[in-house]
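Complex shown without one protein chain; remaining protein chains in place.
Let's look at chain A:
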Amino acid sequence: MQTGTKISVAGHTLLAGWVVFGAWFPSEPLPAQVQEVSLISAAEFARLSQQVAAPELAEQPGPTPENAPEPEVAPPPPEPDFQPEPEPEPEPEPEPEPEPEPIVVPPEVVRPPERPTVLPQVTEPETQQKTERVAPVPVAPPDPEAVAGEIEQPAIAPDETGDAPAEAQEATAPEAASDRIVTEENEGEAQVASTEVTRSLRPRSRPARAPEPAPEAEPAPEPVETVEAPEPDTQPAESAAVEDALAEALAGGADVEAEVPSGPPLTLGEKDALRVAVSSCWNVGSLSSEALRTTVEVAVSLAQDGKPDIGSIRMIGSTGGSAAAAKQAYEAARRAIIRCGARGFQLPTEKYGQWRDIEMVFNPERMRIR
């Protein structure tokens, strides 16, 4: 028999012996908690319950024990296992205003760090409210002091000292809007609950370390409380980046003009941004029913700063309505381009050649059913 076999046999023998004689038959009994109980009768239990339900002594100073009415119900006879509560001893003089007892501050309970929790929308369902404006995205009523504007910006008071470089500005906020026409009939109906995450708890700050002996008495700077925005979904950004990369890779075959930076084609995100920008100024509220059935195609040339060349705006086609209706629809489209393009559309300048000439199709079909 080889040495290894011997060692194996010996080891297995020891293991089998430990299993049989050691693990299966513990030498010491398991610790058990024992609770002593005593039996009481139903009558005793009823008396105990009465005691519990009896009115407690008033905490506020009341009538003195001498003037207090005697309890009509005699106390139960003493039982061996039941000790009646001793009667409160009469106080010599009831103090009208007992001095407050010193408040004992409990030791601070050390709680586990709160985990940042992303909550689903738990706000009450918003109801339709009458607003003058109907927009693709509903907008809550802004601060009454805010001036209606395209974007939301806080008010900045003029700095009298002149130290701050910031210029004074009025608070602006988008005008309140509903995503549908609110009539007396459907007013108050709950809006469709959004699945968008609206708020989340801010992650708890890191617990402060024990104060170390500072070599200098310099006051520590106040921690700046910043509101951490919820982490945006990285998926669109990634897809946009992929699109950018793909567009750049594909740009080699496109015609490139010498003077105008052409760059790769616009990504879907960039096109969507332009579409949203024009949509926010496309007001169809004053259009006739026929004009609301008319789709117009409008051509426009943009300058390199994104501002439309007003003279270049022209209707290149229309469908669905008469010439008069098409003219009304075109005027509304034209106003949208000029109004929202007044500050220049936000488009990548390196791709100017791609968006210098644009054809916009204004299709009001979805606006008719609101």
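Everything below uses one rule, namely that contacts are C-beta pairs under 8 Å (C-beta built on N, C-alpha and C of every residue); 3 or more make two chains touch, one makes a residue touch a chain; residues count from 1.
Throughout what follows, contacts and distances are computed from a predicted model.
Colleague: According to its UniProt record, what is the protein name of the omitted chain, chosen from "Carbohydrate ABC transporter permease", "Probable septum site-determining protein MinC", "Sarcosine oxidase subunit beta" or "Tol-Pal system protein TolB"?
Modeller: Choosing among "Carbohydrate ABC transporter permease", "Probable septum site-determining protein MinC", "Sarcosine oxidase subunit beta" or "Tol-Pal system protein TolB", the correct UniProt name is "Tol-Pal system protein TolB".
Colleague: Out of A:Ala16, A:Ile40, A:Ala303 or A:Val361, which touches the unshown chain?
Modeller: A:Val361
Colleague: So which bits of chain A touch the chain we can't see?
Modeller: Chain A touches the chain not shown through residues 132-136, 175, 177, 181-186, 246-247, 249-250, 252-255, 265-266, 271, 274-275, 278-291, 299, 310, 324-325, 327-328, 331, 334-336, 338-339, 354-355, 357-367, 370.
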